[in-house]
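Got a structure here, written out as structure tokens. Questions coming.
Of the protein chains in this complex, all but one are displayed in their positions.
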Amino acid sequence: MLMVVLAVLVWCLGWWLNSRLANSPASKTRAVQLLVPAIFGITVLLVWELLVRGLEVSLVILPAPSVIAARFASSLPILWDDFAQTILKGALGGYVIGCGAAFLTAILVDRSDFLRRGLLPVGNFVAALPIVGTAPILVMWFGFDWQSKAAVVVVMVFFPMLVNTVAGLRETSAMQRDLMQTYAASYWQSFFKLRLPAALPFVFNGLKISTTLALIGAIVAEFFGSPTVGMGFRISTSVGQLALDMVWAEIVVAALAGSAFYGLVALIEKSFTFWHPSQRG
Amino acid sequence: ADDVTLQLKWVTQAQFAGYYVALDKGFYEEEDLNVTILPGGPDIAPTQVIAGGGADVTVEWMPAALAAREKGLPLVNIAQPFKSSGMMLTCWKDAGIESPEDLKNRTLGVWFFGNEFPFMSWMSQLGIGTDGKGENSVEVLKQGFNVDPLLQRQADCISTMTYNEYWQVIDAGVSPDELVTFKYEDQGVATLEDGLYVLEENLENPEFTDKMERFVRASMKGWKYAEENPDEAAEIVLDNDASGAQTETHQKRMMGEIAKLTAGSNGALDPADYERTVETLMGGGSDPVITKQPEGAWTHAITDAALK
Amino acid sequence: MNMEPTTQAIRPEAAASAPAPADCVIEARNLDLTFQTDDGPVHALKDVSLQINKGDFVSFIGPSGCGKTTFLRCIAALETPTGGSLSVNGMTPDEARRNRAYGYVFQAAGLYPWRTIAKNIKLPLEIMGYSKAEQEKRVNQVLELVELTGFGGKFPWQLSGGMQQRASIARALAFDADILLMDEPFGALDEIVRDHLNEQLLKLWARTNKTIGFVTHSIPEAVYLSTKIVVMSPRPGRIHDVIDSTLPKERPLDIRDSPEFIEIAHRVREGLRAGHGDD
Amino acid sequence: MNMEPTTQAIRPEAAASAPAPADCVIEARNLDLTFQTDDGPVHALKDVSLQINKGDFVSFIGPSGCGKTTFLRCIAALETPTGGSLSVNGMTPDEARRNRAYGYVFQAAGLYPWRTIAKNIKLPLEIMGYSKAEQEKRVNQVLELVELTGFGGKFPWQLSGGMQQRASIARALAFDADILLMDEPFGALDEIVRDHLNEQLLKLWARTNKTIGFVTHSIPEAVYLSTKIVVMSPRPGRIHDVIDSTLPKERPLDIRDSPEFIEIAHRVREGLRAGHGDD
Partner (left out) sequence: MKSLVAVLTVVAAIIALWYAACVPMNIKGVLDQAERAGAEVTPATAKERRDMSEIGLVATNSFAISETWVQERPRLPAPHQVAVELWETTVEKKITSKRSLVYHAQVTLSATLLGFAIGTGLGILLAVGIVHSRVMDMSVMPWAIVSQTIPIIALAPMIIVVLYSIGVQGIIPKAVISAYLSFFPVVVGMVKGLRAPDAMQLDLLKTYNANTNQGFWKLRLPSSMPYLFASLKIGIAASLVGAIVGELPTGAVAGLGARLLAGSYYGQTVQIWSALFAAAILAAALVALLGLIEKLVLSRMGVRA
């Protein structure tokens, strides 16, 4: 009971601290902008810890953060192997292939109005396919190793990327295109000098959406068959063995990897589209 | 009536016919019980459900139950309707596998999610490693929901149950002559399957034990009825299958095979079988499933009262 | 495919029109243009005939929707007339476009935000295949011409609106086109900046002797700049009046307070009012 | 919270400033305003002193960035000065805002596209809690005032730009504010429509006897409309000149060709040029 009361107190304290920070004049500084979410995160972890202990929640239902942290620290080699298998091979492999193929297809589609009219609705329809359904099929087709995971990722990221890129390539204004006409520019000249740069914000939007999709796709696909390594494998096996601390350690890895992946793409985006109003602040 | 929730280990199929028959035929009602049957699924760990209080009693395999016990979740076997194990390894004959020794350097499909323990014990007893291909090791795949890895020849052998997956291989057009099977029973590494487990702390509550006595009595009545009327039992299972995916032939055949496994059990756990299971799980090399002799992992209290 | 939604090769009879007099750069005869829209046809230009000679500074003025832009776009081969004939430098407009006969300046500066000012000015040069050294030389030349020396390394959004518009003019001047078509280039700027740019444009015109077609909404601007003012009226777009300016070539800014100027401005305003309905 | 990012209660010494003369509606004394930006402070207003009397039509003119908008926003309590004192109707600007002492018209009409014209005009009335019947009455009144009777049921995008701008003026007139602040209300319109609206605005002013603060970039517009023209100069924004108009109250459109008009326009232009650096 004491712990529960303490948890409520911690929550109030964290919120109070954040209110002070967020409404202070310093709230626009970079430090505070990082500090506030950090305090929020730490508060949530503390409350979680206290509630789990205070309410004596069973270890096999929800482990406390401290237990998860301990497991994380003691299982680094396993976590690394799983990370390499799932993220580096499956997710990243599929991401590169899927986004690359979508980009090339987008150029093709964009060249022909007919294709664009025909392919985009079909693409939207296919994008609505729940991948949980395609995963067992793709495992059957591409085997148990990372190739099938990459295939699932390709299927997941292809259409969001395609739709974004096609939209981006059409982003130029009539005036900008007319300008190219007055120069009697060829297709590829106007592609590289106008349409591609103008499309970049959209392309990056697609790339960003695809990061989380890639991660989720690779992990989910492992539930449908995998070698005895991988984050999805570990999660499902560990649930069966009631090793919930291990499950959460893997979830932490997924969240870290996902955020880092997303952050990286966002960083690259910043350096490529520095000129876009949304990046100029 | 008293409420009882039963968590199954897997989806609705003839493997659990006894419980569905007891429900359908009103055996539970006769015992003044209001039973809810929760089907399982690929990602549901019955042990976790019972730990969370989502069910009163669950159908589980003993290796998983004992492993959970070591993890600090005190599950107790209160009844054991299944006498023998239905687990086996099914291999392509043309892959050149004749004896367990030939498994070395092969790719094998294995169920995980707490169902890998019997296989791991067996391999460690054979002294075969499970961490990749090699002279003295096998490559293990986490087998999905179906028998595709064998049919697609992605694996040389896969895990099957005598009553289920084996027949799916046959249904896919493979003739039994093309296959070689290794039953865990025959290999002497059989572990107990499909027992009824409850939380130890609940057994201190007389009301609960009373409920369980009535539950086990009615369930065994259901099992005996199912054994005697396999076709009707299969129909009852089909009626209860909400997914509409099960077929009549498959369930009738499954019921026939299940009856072979339940035969010889009156519901009470045979301590000898228990000893053999524990021995199998503890035996063998470096990585045993359980490390110390379990205490109080089973009781006859319920069956004694229920079956007298 | 997508790049050329409106322009097709001009119809043969237009191409075959009689060659214009020696110093006539642009000649339109009975030009007609009807847009087919979802709400039915829009008659944007009707029976427009006009001659523009070498070195002329021609302003087009008229109420919104009277077809000023459309006419300029026809000359630039960005739009295809549905009737009449039009020749540019004695060629069809499309041939002229392929020969890069003109520079076009749009209402908004339309600089590419991902390129610096210098790289923006280089854009047409890159496309037309000028050598690197030549590109460099010309960029410096035109930057000086529009008084933007030193700003080549800046990005468009780091410059004021007026400077952007000057850069876009520099871009149109960078390659050797005798004709400069400008569609309300100063429409978005404030009056003072506009005055300043008007002055500079006049100087530039005097120095380069280009032929300029200039669309505007502002009466003083039209009067101040032009040798010839074309007043248009809408529905369908026709030429209402063509006024030849009596102002001298040398025009200080305060010529705008002179009676001659006010007289011409008055005539333009009358012409506009006559052609203009209610808003 | 987010709704009021810039306004805090005005500083006490400003509030305590000596009351202005009886018919002085707006009084600024040594007003100073510095914005703190990422690139360092921007001195937008420096030492601005001005009196506006009841019934005045005051235009603010000056190059882009000279602080016209900022000054108007200070009066409207949308911006807080960092120095000097400012009183509106003898109150602090923020008190005046709470008392709904003024109507504000922005450059773009800024009508809500999801509301009809009538509902747009009702918006301030709803917020200020007028009764339904009163709302109805006033909407009809002001629609008539701006000659939009019959258009109340239309959506903004079904109207031309000029009509939209009139509707937005009607919105500012609908509630009883003696002061009308207008920030380049006609900046986006073409010259002919603009002339028309200028005429109507003058009539409206004559009829209602409101005090009007009007920002513009156009010299003829400023001269045509105002009783007092404030010429500002930038970096930091100061008042360069205050010109009291000698034009009569009654002003037909062609007063703009009169020598008096040209004289005043000339003075304004000179003032502007003097204060205007390079853009």
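By written order: A, B, C and D. Residues from 1 in each chain.
We adopt the following convention: a residue touches a chain if its C-beta (ideal position, glycine included) is under 8 Å from a C-beta of that chain, and two chains touch if they have at least 3 such contacts.
Computed from a predicted structure; not experimentally measured.
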For the chain not depicted, the shown chains it touches: A, B, D
Identified contact with the non-displayed chain, of A:23, A:173 or A:186: A:23
Residue of D:97, D:138 or D:269 in touch with the missing chain, whole complex considered: D:97
Given B:60, B:148, B:194 or B:257, the one touching the chain that is not displayed: B:148
Per the touch definition above, residue among B:18, B:39, B:114 or B:195 touching the missing chain: B:39
Candidates D:42, D:91 or D:108 - the one touching the absent chain: D:108
Contact set of subunit B toward the excluded chain (per top definition): 8, 11-12, 38-45, 48-49, 52-55, 92, 94-95, 144-148, 151-153, 168, 172-173, 175, 241-246, 250
Subunit D residues that touch the omitted chain in the full complex: 1-4, 7, 73, 76, 78, 97-98, 100, 102-104, 106-108, 110, 112-116, 123-124, 126-128, 155, 157
Residue ranges of subunit A at the interface with the undisplayed chain: 15, 18-19, 21-23, 27, 32-33, 36-37, 39-41, 44, 61-62, 114-115, 117-119, 121-122, 124-126, 128-134, 136-137, 140-141, 212, 215-216, 219-220, 223-224, 232, 235, 239, 244, 247, 250-251, 254-255, 257-259, 261-262
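Criterion: only the chains that are shown with their structure count from here on.
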Subunit C-subunit D separation of Cα centroids, rounded to whole Å: 35
Interface hub residues of subunit A, defined as touching at least two other chains: none
Per-residue multi-chain contacts in subunit C, two or more chains: none
Chains touching one another, given as label pairs in label order: A-B, A-C, C-D
Subunit D to subunit C touching residues, read off their complex: 63-64, 160-163, 190-193, 196, 217-219, 257, 262, 266, 272-273, 276, 279
Residues on subunit C engaged by subunit A in the complex (per definition of touch): 1-4, 7, 73, 76-78, 97-98, 100, 102-104, 106, 108, 110, 112-114, 123-124, 126-128, 155, 157
Residues on subunit A engaged by subunit C in the complex (per definition of touch): 110-113, 173, 175-185, 187, 189-190, 193-194, 197-198, 200, 273, 275-277, 280
